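Every protein chain of the complex appears in place save one, which is left out.
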């Protein structure tokens, strides 16, 4: 076992897969010689060659499209979109093509492409470097959508994504690349070194792409979340002294409803939380699925704690980010209702 | 008053606005000389000139982008995307630009663009001519999303969309262009002529962009829906002899929660229905909003009747479309629960 | 403010009721354009994007350096295929009119833009077609029966009813699954070609789009990536003068031919007589050799004309003269190929008549067989529960539940 931050864990996943499978190729803007603007691909080109770790033109549509073509021709491309905010020029190729090639061809053609992209705020990136668009991708039938919350999961889930014959969109919350973040920007930065999930095997391992994880057991309330907000939820519940069960969804599509259901049937109360905007976001699906599965067990309405329904403003990062204050208010609303 | 089908009503809205406001321009593929593949712009170029009703190159991204530029320069463009399935190449310009220009510039720049696009299945269009992507647009902060269910609303809402200084994405369920459709494909085609909402004033009028409409009052269950499924809901409830309150959402964003809440507080039971795929779709937001607003009044879980979470297969159009059978089952589930 | 010319609005040269006018088309004489070596430098052949590579002259004789010197068998094979495609198109169009299939798209008049290239490629080269290259599927062994069954969405449909008619696929034959979304396959072909080269294969990729489709973003993405990585790919633009109702000028064909986009990116552009099978073959052969030898991509514009409606949903008499096709200066590819074979003494009017009758019969027989696997109105039908399959390799839980929901409803 080694200590890794999320960047190193992702780098390690790519390295392991480039080594194990000659068909794996890594591509994206600045990922080659330079090693990526967040260093996730650092050293990979030097180790695996410039025909397997490719710098790409600044064209997200072209990156996804050529990755599809490569996938159809037997490669297993892992494409980086430099920021999730810039994935939209590639959206048509993802939603209309990548998600449908297997289906429309009755599985005679497939494109096992993984698209990695850093998402979320917290690095003063303003409205164009902070988005969390996972809800949009979760709604597109035919792709899997993943968001890890720690180095251990990041590596194991990314390896599974690369090995999957289904296309996977893999969002990496950049705020927790270097350390867990509990939602309090005043605190000194944490590192993954002191965190259990910062222990990461150097070799190959994989994690299932359809299982949520109960991060902390509890019986008073279920907090269903993923990405950065897992850490905010844990910290806030502790602060409030609420015995919360915190569930990390991990794979947003397909959703592991069973794990959520079990928990909410136990606690009777549920809070759903994410950093993305609220309206018609992923949290809505969580609420809809949970209320259907657990209606008779619910003792209070399911509440959502999310980013506001505006862009992520540069000056108001911490007013925008759903931190401990909003999480606490959400927990209280759920706990006090009824 | 005149009898109009939805195509004529849309045509009339465009005509009225081209006449009233010299800044209104209409653009899109085949909309000019030809009058549009669904004939929504028939005759407009001849009447208003080829500099105000423009054929566009086959480039949805370019259409949206140039419409934005025109909007910034004082015009009020109404752009047609030939099929909602083909809106994605324009998605970046919609989500990253159109939705944010006012916001990021503190309202010093605005682009009052309306984007019209036919959506939905029922015309044997297969997986690339049948999509209902409204949920994706409803999730993008900064645009309004509208879908009318009849000629009267189509004209009034489209006029409001064009007059609005906010960008609006306006989806037109093509299955009901020529007549209401109650979900039974075996029945002879209906025409709008015999329908109350087929009565459409020839002149200017507008409808608010933030109000749902109670189409039919009832007290046993609330069916919240929009577009084609409004008609399916009405027919099915009647068939079942259930005294349903049927609400047409009309404007999906902003959502008129108050009207839904009032109804569900009265009925205690709610079914949400749309043609789009279910997972993380617009129905999830309806469920989430309603369960939060009306939790203490709910006597049963809110159910969803939707398209399946697959593409729209050519051969199985009527197995895919959420018709009367699925609507009836949904109503029964809600009515019998508890 | 001054009295200012407004923006330019492109117009076709003739509208319904007016006399067709193709004077805008710059034509070269057959045989007049030089054929550079396939490793020539771009700057030595830029004119190829403006000239028109033609082999067959008005007397149907093959002329000049681009003559691919096809033998009798190959020429006859091409003619047979063309005759078959036309018989197929004709039948399917009528079947659509009779409501037997929901939709159809002919390639009438454009047959040589896929048959020539298809013949000049290797079977292991991958094709990413637009929707008017039905000939490619026939050439690569898809089989008429399978294609008809697909158009019928019947029990033998290779995509199990998931796609509209004419959106074929043929993995074993290396022809990609057609998308309804224009131009998406163009940069995919570039990616496929890059992968071939990365894997050390000398297979190449070829893709086709229409003139109107060149305006889509994916055109640029394809050309950019192809140029940057020197991908072994042939990018074809079938300029049949019309998109749906808009003339090719609306995609930017008015000022410069589409082939001329190529050199701007550093990619050779060839403008080719698309109704001359010998020319379409020769151009592809040239570009394939160049690509296979590491010379990178080529952009080929085939100048042709859409002889029929855009699709069965279209009525071209609303926007163009009815007799435009007959006035098209590059003629009919079938008449020209047949003329060439006759000229060579390999073929006669009678033999052509017999061939047409034979193909028609073959199509009729196959249609009957196809219908025995089901039509839209008469069984046997595909099983609708299959609609949940193949979206993912393994069906996820929520789709299993939806499938169960569908089943449960039917049992009621």
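Each chain gets a letter, A, B and C, in the order it is written, and its residues are counted from 1.
Following the convention adopted for this analysis, a contact is a pair of C-beta atoms (placed from the backbone, for glycine too) under 8 Å apart; a residue touches a chain by one contact, two chains touch by 3 or more.
Being a predicted model, the structure only gives us computed values, none of them experimental.
Q: Please pick, from A:21, A:50, A:202 or A:219, the residue that touches the omitted chain in the full complex.
A: A:50
Q: Kindly state which of the options C:152, C:194 or C:406 is in contact with the chain not pictured.
A: Missing-chain contact among the listed residues: C:194.
Q: For review purposes, identify every residue of chain A that touches the missing chain, sorted by number.
A: 29-30, 33-34, 37, 50-51, 54-62, 85-86, 88-89, 124-129, 278-279, 308-311, 313-316, 319-320, 325-326, 329
Q: What residue numbers in chain B mark contact with the hidden partner chain?
A: Residues 25, 51-52, 56-57, 59, 61-62, 65-75, 89, 92-93, 96-97, 101-110, 141-142, 144, 164-166, 210, 253-255, 257-258 of chain B touch the chain absent from view.
Q: Considering the whole complex rather than only what is displayed, give the residues of chain C touching the chain that is not shown.
A: Chain C touches the chain not shown through residues 1-10, 42, 194, 197-198, 200-202, 214-215, 217-221, 224, 227-231, 249-252, 254-256, 260-267, 294, 296.
The working rule: only the chains that are shown with their structure count from here on.
Q: Which chain's C-alpha centroid is most distant from that of chain B?
A: Relative to chain B, the chain whose C-alpha centre sits farthest away is C.
Q: Just to be sure I understand: the centre of a chain is the mean of its C-alpha atoms, right? Then which chain's centre is nearest the mean of all of them?
A: Central chain is B.
Q: Can you check how far apart chain A and chain B are, centre to centre, with Cα atoms defining each centre and the answer in Å?
A: Chain centres of chain A and chain B, defined by C-alpha means, are spaced 31 Å apart.
Q: Taking each chain's centre as the mean of its CA atoms, how far is chain B from chain C in angstrom?
A: The mean C-alpha positions of chain B and chain C differ by 35 Å.
Q: Among all residues of chain A, which ones touch two or more of the remaining chains?
A: 89, 92, 96, 103-104, 141-142, 253, 255, in rising order.
Q: On chain C, where are the residues touching two or more other chains?
A: 160, 162-163, 167, 179, 181, 217-218, 391, 398
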